[in-house]
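Note that this complex is displayed minus one protein chain, with the remaining chains in position.
Should a chain be cited, it is by its letter among A and B, assigned in written order, with residues numbered from 1 in that chain.
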Amino acid sequence: MMFWIFAALLTLAASLAVMRPFLRKSADAAHGDQHDIAVYRDQLAELERERERGLLDEGEAEEARAEIGRRILGLQKSDASQEAANGNQGALVKVVAIAAVLSVPVVSWATYQLIGRPDIPAQPLAARLEKDPAQASLDELVARAENYLAENPQDARGWDTLGPVYIRLGRYRDAANAFRKAIDTAGGTAEREAALGEALVGVGEGVVTGEAEAAFIRAREHDPANPRARFYLGMAAAQEGDSARAGKIWRALAEELDDASPWKGAAASALADLTGGSPSQNDDAATDSNSAYERQQMIEGMVASLDAKLRDNPRDAEGWRRLIRSYVVLNKPSEAKDALDRAVAAFGAGSEEADALNAFAKELGVSSTE
Amino acid sequence: MTRKQKRLAVIGTGMGFLAVAAALVFYALGQQTSYFYMPGDLLTRPAVAGDRIRLGGLVQAGSVVRGEGTQVRFAINDADNSVQVTYNGILPDLFREGQGVVTEGTLGPDGVFVADTVLAKHDENYMPREMAESLKERGVWQEQ
Partner (left out) sequence: MSVELGHFALILAFALSLVQASAPLVGARLGNGRLMQIGEPAAITGFALITLAFAALMLAYVQSDFSVLNVWENSHSAKPLLFKLTGTWGNHEGSMLLWVLILSLFGAMVAFFGSNLPPSLRANVLAVQGMIASAFLLFILATSNPFARLQPAPIEGRDLNPILQDVGLAVHPPLLYLGYVGFSISFSFAVAALLDGRIDAAWARWVRPWTLAAWAFLTGGIAMGSYWAYYELGWGGFWFWDPVENASFLPWLSGTALLHSALVMEKRGALKIWTVLLAILTFSLSLLGTFLVRSGVLTSVHTFASDPARGVFILAILMLFIGGALALFAWRASALAPGGLFHPISREGALVLNNLLLTTAAATVLVGTLYPLLVEAVTGDKISVGAPFFNLTFLPLFLPLLLAMPFGPVLAWKRGDLVAAAQRLHLAFAVAAIAGFMVYFLVDRATAFAAIGVGIGLWLVCGAIADLAVKAGAGKVGPVVGLRRLWGLPRAMKGTALAHAGMGLTVLGVVCVTTLEAERIVTMQPGDRVEISDFSLRFDDIRPFTGPNYSEEQAFFTLFSSGGRQIGEIVSSKRFYTARGMPTTEAGIETLLLSQLYISIGDATSAGGLVVRVWWKPMVTLIWLGALVMMIGGTVSLLDRRLRIGAPKASPKRRLATAGEGG
């Protein structure tokens, strides 16, 4: 409501501005020539100054003075006869004036109707973060934690808590940054270094980069038994093509750890991958199918969180690509198709992003319902 | 001189300058422009060894080798071809394997491109236009 009142006031002010010349008593019409004559008079004075300073000799000055004089005379001749034509155009002037005054509210309100979004209020971040935590979405809670940590960057426990949340949300870069800050403020531990490494693997889209490997090595220096670091160092070896070393690491891990550790299953299934085909074709070990199941669960959990995130924040083309690809990998074509439809709807059918997503999905064998 | 002659003199001087400028421009365009190549183009219209050209493409994954001191060697590829490049200096911030780059330099007789300038894209949306088009034609890269 307030918005409409202010909008109306602004419109009124703008219309009045256009009307202003007509509200005055008389329009003063000055002759253009007076202005010119003033300039020429100024030039004469300047000429005089230059002559005094000796920049011009008497002859030159005289010549210049004559020329300026000629121009002043020239002005008188061209004196306009415009005023004469002023009489019988009153009606036309009136029409133009009314059209001008009316066009301001008409054009502005019509255009605003077309492209304005009066239904969306302004949403300053600070106000959004003050909402009741119970109603806040996960993203909002994360943002609130970020705000807190921006003011208290020394709170290592805060970073330790936020890091894994980022990993779950797929924000690997932020996760890596959080673990780095925890390490900077409270020192490196095996857990933190290994978590940093894992985040960096996420940044590298599954590749154990040199940076990540360095983090895992540091973690192992803190605690040679850290299973996370060891597992990923095995993966690094496998990615470098050193299957023997990878196998050695994973085998040791699978043997040493007790059954409660999630890394035991992970190591075992990785080992199975390494030694003979994919786990789905591999039916000899119950632990394998068990861990494969676990892994499937984990992947599905990640996909579900991505899906949820995209529902909150649908203008993320890269996110939609990941989601569609994940559903295809998980062999869920109907979900993939559904995701594509939602993505296209988010960007608007026919938009550049939607077309790109359609093309992308087509390559994966998914086509939208259109 | 009469008014007319003076005006002619001014116009004549102007034309003279324009003629000089035009001559310089034509000469310089003949000498100082460099053509843009993708690795595949080098097969279809070979560049003369020693001519300055620009070579663009994606940095081939796993190809970056740092040599002695500041020497760097990497390969630039498009869909099916790749060219070895050597460069002495600091690589730009956004130089990464798998990313688009444009290098400027000369092709050596051994087929290795010696670059004296390496430009990477300046942010995640930026890709030199000529390269984006060439890559799209070859289906290597898709508009994000």
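Following the convention adopted for this analysis, a residue touches a chain if its C-beta (ideal position, glycine included) is under 8 Å from a C-beta of that chain, and two chains touch if they have at least 3 such contacts.
Quantities reported herein were computed from a predicted structural model and do not represent experimental measurements.
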item: Neighbouring shown chains of the undisplayed chain, as defined at the top; value: A, B
item: Hidden partner chain, touching residue among A:A13, A:A225, A:A244 or A:A304; value: A:A13
item: Contacting the left-out chain in the complete assembly, out of A:E146, A:D223 or A:D355; value: A:E146
item: Residues of chain A (touch criterion as defined above) contacting the omitted chain; value: 2-3, 6-7, 10-11, 13-14, 17-18, 20-22, 24, 27-32, 34-40, 42-43, 46, 53, 55-56, 60, 63-64, 67, 71, 75, 78, 82-83, 85-86, 89, 92-93, 96-97, 100, 103-108, 111-112, 115-118, 120-126, 128, 137, 139-140, 142-143, 146-147, 150, 153, 173-174, 176-177, 180-181, 184, 203, 312-313, 315
item: Positions on chain B contacted by the hidden chain, ascending; value: 3, 6, 9-10, 13-14, 17-18, 20-21, 24-25, 27-29, 31-36, 54, 66, 69-70, 88-91, 93-94, 104, 122-126, 128-130, 134
